[in-house]
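Here the complex is missing one protein chain, while the rest keep their positions.
Labels run A, B and C following the written order; every chain starts at residue 1.
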Amino acid sequence: MPVKSGTQYRERIDAQSVPCWYKGNLITGKRSEHVAFAGLMETQMYMYDLQSDPKFAETMTYASPADGKPVGISFLPPTSADDLRKRREGMNIWANVHHGFLGRSPDYMNTAIMSFYTGADLLNEVSPQYAENLKNYYAYCRDHDITLSHAFIQPYASKISGQLDATEDAIAAKVVDRTEEGLIISGAFMMATQAATSDEIFVYPSPSPAPFDDENPFAFSFAVPNDLPGISLVCRDTYAAESHTNYPLSSRYEEMDNIVIFDRVLVPHERIFFAGSEEMSSRLFSGSNFHIHAGHQVLCRYIAKTEFVLGTIQLLTDTLDLNTEAHVIEKSARVFAGLESLKALALAAEAGAIPDGRGFVLPAPKPLMAANLLFPKLYPEMIEILQLLGSSGVIMIPQEEEFQSDIAPSLNVYLKGNDMASQERNALFRLIWELGSGSFGGRQTQFERFFFGNVLTVSNRLFSVYNKDQTNRQLVRDFLFNTSK
Amino acid sequence: MPVKSGTQYRERIDAQSVPCWYKGNLITGKRSEHVAFAGLMETQMYMYDLQSDPKFAETMTYASPADGKPVGISFLPPTSADDLRKRREGMNIWANVHHGFLGRSPDYMNTAIMSFYTGADLLNEVSPQYAENLKNYYAYCRDHDITLSHAFIQPYASKISGQLDATEDAIAAKVVDRTEEGLIISGAFMMATQAATSDEIFVYPSPSPAPFDDENPFAFSFAVPNDLPGISLVCRDTYAAESHTNYPLSSRYEEMDNIVIFDRVLVPHERIFFAGSEEMSSRLFSGSNFHIHAGHQVLCRYIAKTEFVLGTIQLLTDTLDLNTEAHVIEKSARVFAGLESLKALALAAEAGAIPDGRGFVLPAPKPLMAANLLFPKLYPEMIEILQLLGSSGVIMIPQEEEFQSDIAPSLNVYLKGNDMASQERNALFRLIWELGSGSFGGRQTQFERFFFGNVLTVSNRLFSVYNKDQTNRQLVRDFLFNTSK
Amino acid sequence: MPVKSGTQYRERIDAQSVPCWYKGNLITGKRSEHVAFAGLMETQMYMYDLQSDPKFAETMTYASPADGKPVGISFLPPTSADDLRKRREGMNIWANVHHGFLGRSPDYMNTAIMSFYTGADLLNEVSPQYAENLKNYYAYCRDHDITLSHAFIQPYASKISGQLDATEDAIAAKVVDRTEEGLIISGAFMMATQAATSDEIFVYPSPSPAPFDDENPFAFSFAVPNDLPGISLVCRDTYAAESHTNYPLSSRYEEMDNIVIFDRVLVPHERIFFAGSEEMSSRLFSGSNFHIHAGHQVLCRYIAKTEFVLGTIQLLTDTLDLNTEAHVIEKSARVFAGLESLKALALAAEAGAIPDGRGFVLPAPKPLMAANLLFPKLYPEMIEILQLLGSSGVIMIPQEEEFQSDIAPSLNVYLKGNDMASQERNALFRLIWELGSGSFGGRQTQFERFFFGNVLTVSNRLFSVYNKDQTNRQLVRDFLFNTSK
Partner (left out) sequence: MPVKSGTQYRERIDAQSVPCWYKGNLITGKRSEHVAFAGLMETQMYMYDLQSDPKFAETMTYASPADGKPVGISFLPPTSADDLRKRREGMNIWANVHHGFLGRSPDYMNTAIMSFYTGADLLNEVSPQYAENLKNYYAYCRDHDITLSHAFIQPYASKISGQLDATEDAIAAKVVDRTEEGLIISGAFMMATQAATSDEIFVYPSPSPAPFDDENPFAFSFAVPNDLPGISLVCRDTYAAESHTNYPLSSRYEEMDNIVIFDRVLVPHERIFFAGSEEMSSRLFSGSNFHIHAGHQVLCRYIAKTEFVLGTIQLLTDTLDLNTEAHVIEKSARVFAGLESLKALALAAEAGAIPDGRGFVLPAPKPLMAANLLFPKLYPEMIEILQLLGSSGVIMIPQEEEFQSDIAPSLNVYLKGNDMASQERNALFRLIWELGSGSFGGRQTQFERFFFGNVLTVSNRLFSVYNKDQTNRQLVRDFLFNTSK
């Protein structure tokens, strides 16, 4: 099967029967027509269609090893630096549609499942069947262009109970039973972004709350269709609205976040990637280099987003005629330098690609981890620049409907900008408001700050690859203690 | 006439006929029933009622010099340090209702008009009539408990045209004609907060865009009822919603901002405080010590708001069991130190009160100006602390309706906190979301950052009172050049 | 005995026989003539003389309860808010001599020993003799105007060994033996500032490295003359030089830091304040409110230092004609606001004085602890402002001798400033260099950053008094859960 079309994407989601709670009610109609999902799904339909667009097909697809049909380039397991370049060029086409605002742009999870595929052989020592399951599932996703979401993080409460209670009472996700058909799972996961607009969900609980040497019921990973019996989704309130002019970003890019609840869900054996061993869980996770492969996709997204926000800052300083102000030059230069650093790190990640020891190629980890540390600071800094330069203009913005009303002539006089008509200026400030002050932007800032964990987690990842290296210490030791020089 | 009741407040606003545009339509029904205003007006009704509440009446009112009836304490022109204490104690009662979220709590504009009253005699040299007008208007506001808004800041476009065009084409607010009844005014003002929920509007354009020695049409000040012919209000979109649980802040404290448009409005002569002289405009403004008197009210508000946000941070760190984490202790201590500084500066402002040379007393300017510089940094810092500690919990929050639905039992299990039931915890996180990530909070941060101008404006105000003082320079000169020691 | 004269101060130090190592040699001559101590001692001689100067005597002294003779005001145990004021006014006279650069200005340790005196009765429950010893020692210091240093902090190595070894091998300071005359003590202390220019040393090891329930050899406190047998001092290199023009600060204020080594020193029983109980050690320390009483002295010093550095910044911006630059106004305003905050906190500390439960009065702890958190950030920030504004001018500065040489005429032409002759300008820049770039300034920055511990220690002290208070949390709980309002 080849890459799917936008229409196929929509039809699959609309056909799902998973209970999805929104403001106390189950969503009953088509999800593609619900205000919380419609704009995003339209954007993703457009993105999926691009894969078959003759203009982009060659860059965005490659031939499936299964049947030679074109499949998404972000599924490609890289075996050379050139593969990394291909992956990047393909992913960038999507990034230029969503300008980095889709943290769960489908290539993210395509890359994720690909990364676990590269580590599948690690499972052989526990069970060849597990390895087989994971490989099969990857191929299934690739060849059916499955839209995936993921569930890694458990509610805070799981830590309280897990530390205090016996297994039976623990509320952390666990295997509660096993049958001939599969394992019975109960538990809940926070922040499954886009769960309601995906086909399936990939589950990989963070380290289990308690160490059980053998048959640890908290250690497992699997993937299932969203609408298996026992799965429920709970939504937060939506930040989306319909008008592209009033809400230019949320009307297109609002990704709903969900709590996913598993209530005695039967997961078929062939969808289990491992179970029972905490040690296997950590080994597969780190051995698959998830953060590195995904980090490459993420860095492409960071660059696209930085370019978009930078362009917004530039339009703002133009229309406020601020380009000769010292503080504006300094603030802008910080963003320019940030963008140059991200681009350079992407270059370095590919130029420094290394073999992973299992036949695949890894982008250089250090530059990617550096980018993972820099962007969560750069993004809020850019948003703060918009806030500081936009001042009260970020707040006092009429809606587009005023410009079709009897007060429009006055607004056209009073709201024009430097070389910008009032409606265009208003549209720009609506965008800045969404980025810098509205709920959509508020979530984006939180999302980027915690994308790969908090600053300590991300720092620790970089620290652990860096600090064992003695090179720089030796430099100083030689300087201090080697008096020959 | 004594202080008004909440009901009187509502009835006056509902009786207004000013055209008020919202999303392209004129608001037709009662404003007190419109979602954009209802919650706020209910809060303010409660606040006005407190003035007649026997429990608070003595603290919140004083006897009008006109008729001995109780009028609002924030109208009191201070003539002693004890008056400053009385003003503070009265204003704090309101601050403890709105917890600092109402930047236009009525005592703010009461204080503003009081400050201009203390400067009224400066107008005598231009015209005793002007001085009389201003004093009369102050007494009218005080004795009728008028709810005022203000219009100081003009659209960016006024600067473009004002610098380039002749007076006729300039779009900056100006006197376009004068008749026997009064002056005819056209122009527009940005960010008239609460204009739609006030009785009258006080207009005082910022320095005129062009220097006209005589009969400057851009230099004037006046106050009029909101619904004089020719006045229109334009709203931004509202951030308010009805549910106190889902939207604890915006359902109570959302202050609408308005653009106010004057289209050939006839302002009666007795409401003109001066006109024609840019020099008078600056002299009255600085001579009235607006920023200092208002700064005292504002500092009371800052303290109330800091206490509220600090309490929120503490509940968050409690429920996440973070009180032994080093970074939490450091972050919290920064907020504690900020609160202590604000309280100490309030103390210093009153302890250092000085005569204003016209029979009134001024709180010490330097501590107040220092507070004006500190809080616009402290507030965003506190909000960032909420964001950093709340992490994804600031985003993935169901609404209260879920807790009345069939999914409630699961949520009750999975969303509980450390010593906090799930619904209470959810309510706390809704609050944190509104503060740290939602549109209401986004506006609050902008509002505080620019309350008295941007950082340069506020710095300049402090710099100008401080830098002419030679004391500290002399200390160093003595040290360097006076070798006797 | 009354307060001592400068000459008496010098003579006592010069008479000491303690071995004092400097650059591998024992100092043999008079310390008052050694470049590392001469300038500082001259400054302190001047300070001691002021106490007998009729102009200041009344402010700087009070009548000793022992013999009615005038003793230093900083020894006064406050029993009223007015005593706090008196203490401050007296201490400020010294602060205005050393401009805050003497962290060990004698009033600091006078205050320290006074604070332990206020806690002496806590020792009664262990032994009335200990309480008596401490009270006697305080009276001795007060009546003999003893110049004290302190030794609290042990070398890093004491932690390593203390955790790993048995008591016998531990190198943490400990009681190694006891005789009829007293206890035999061995150990080392870091950063005993001014040990070499003090009469005696007060020793109070930080919490012992290992918990010993009974007869803990690591828990004790005592005070002894510097030159008991077995005591040695080790110096760092000095940053002092002679020329007041080239080195305006270090030539006057360079406080040497010492390592103090105790090698089987016999401490007489009457000088032991307690021994053997770790629990007593913590209880006396916190019960004596050392950080609060000393915090009051320290805040006076902070204010004096801020004023001096601020004056320096102002002279710099004057001579570089920078007072209209936006970034200079912002930077200066930050310092102004910092100074206002410190002054306000001092006011609040006295205004909020509380009884300590043992008949003495404590300045309010919270404002003082807030100041302890603010200044270690403000000071480096001020220094950075000097660096940023001074630019390369902070570096390329000739010495005063050039201005007496044949090249002087050229320098007089090329090095003049805005309204400042070249020699004066050079003197100013030498000062800025010492503050912002030289070794003396480098130590000052470190010293202020760590004066009362690192940022976590200081934060923790504030956190622990603040976080148990439920007031602000209750405010938010009422708001969220008390729906009556």
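In this text, a residue touches a chain if its C-beta (ideal position, glycine included) is under 8 Å from a C-beta of that chain, and two chains touch if they have at least 3 such contacts.
Bear in mind that the values here come from a model prediction, so they are computed numbers and not experimental data.
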item: Residue touching the undisplayed chain, where the options are A:308, A:414 or A:452; value: A:308
item: Residue among C:358, C:449 or C:473 touching the omitted chain; value: C:449
item: Which residue of A:26, A:57 or A:373 touches the chain not shown here; value: A:373
item: Residues in subunit C touching the chain absent from view; value: 19, 21, 23-25, 153, 155-158, 160, 171, 188, 190-191, 232, 234-237, 246, 257-259, 261, 263, 320, 387-388, 391-402, 404-405, 407, 410-411, 413-418, 436-439, 441-443, 445-447, 449-450, 454
item: Missing-partner contacts on subunit B, residue numbers; value: 326-327
item: Positions on subunit A where the hidden chain makes contact; value: 46, 97, 99, 244, 248, 307-308, 310-312, 314-315, 318, 323, 326, 329-330, 332-334, 336-337, 340-341, 343-345, 347-348, 351, 366-367, 369-370, 373-374, 424, 427-428, 431, 455-456, 458-460, 462-463, 466-467, 471-477, 479-481, 483, 485
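Just so it is clear, only the chains that are shown with their structure count from here on.
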item: Per Cα centroids, the chain farthest from subunit C; value: A
item: Inter-copy rotation, subunit B to subunit C, in degrees (Cα atoms; steps of 5); value: 180
item: Where subunit A and subunit C are represented by their mean Cα positions, the distance between them in whole Å; value: 53
item: Separation of mean Cα positions, subunit C and subunit B [Å, integer]; value: 44
item: Where subunit A touches two or more other chains, by residue; value: none
